[in-house]
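For subunit A:
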Amino acid sequence: MDSVKNQSTSITNINAKKSINQTTANQAKELVIKRDDVTGVRGVNTNKELLIAIMVPQMDRFQLKAIEKSVKEELTKEYPDYKVQVSTDQKMFLELDILERKLEKGKTGEKELKKELGNIKSLMKEEA
Partner candidate 1 sequence: MLTGHRTWIFDKKPVIISTGTVVGPFEGKGNLARDFDLIHGEIWLNQDSFEKAHQVMLEEACQKAMEKANLQKDQIQFFLGGDLINQITPTSFATRTLGSPYLGLFGACSTSMEGLALSAFLVNYNGAKYILTGASSHNAAVEKQFRYPTEYGGQKPPTAQWTVTGTGVALVSPMGKGPQVTSATIGRIVDMGLTDPFNMGGAMAPAAVDTIEAHLKERNVDPSYYDLIVTGDLGHIGREVSLDLFKKHGTPIKEENYQDCGLLIYREGQPVLAGASGAGCSASVVYGHILNRMKKGELNRVLVVATGALLSPLSFQQKESIPCIAHAVSIENGGEEQV
Partner candidate 2 sequence: MSNKKKKKLTPVQQEYQAFQDQRETKRPVFKNCMKAFLTGGIICLIGQAIQTFYIYFFDFTDQTAGNPTVATLIFISMLFTGFGVYDRIAQFGGAGSAVPVTGFGNAVISAAIEHRTEGFVLGVGGNMFKLAGSVILFGVFSAFVIATIKTILITWGGL
């Protein structure tokens, strides 16, 4: 149980060796994880966009939408140059996690990063 918790609460500071610098995303993640109502963050950035997925503690799930909005506002204020997107969706979290690992391995180039991000965004747009 503990190891699972640690896995989501620990965040990865990505050193994207081949691709776009991930400093913005790293910083954003540091900022967001400090919040009480967030237990896990994954995130990636391009030159223009910042995509963040958050995990929320069980009891706070009633305020899911509110927390999502609040995190988005906080990040938009902090990084006005970027287009910020925040999601509480489990799938987004999963996909960003996989993407982060890919970047860390250093095999993903800029074009690929943009393509993956595009895929994730269109997935999120799908309605039931």
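Rule of thumb we're sticking to: a contact is a pair of C-beta atoms (placed from the backbone, for glycine too) under 8 Å apart; a residue touches a chain by one contact, two chains touch by 3 or more; residues count from 1.
Quick note on selection: all candidates are chains of the complex that A comes from, given by their letters.
In this text, all values refer to a predicted model and were calculated from it rather than measured experimentally.
Only one option in 1 or 2 touches subunit A in this complex, and it is number 2. Listing the residues of subunit A that touch candidate 2 in their complex gives 89-92, 94, 123-124, 126-128.
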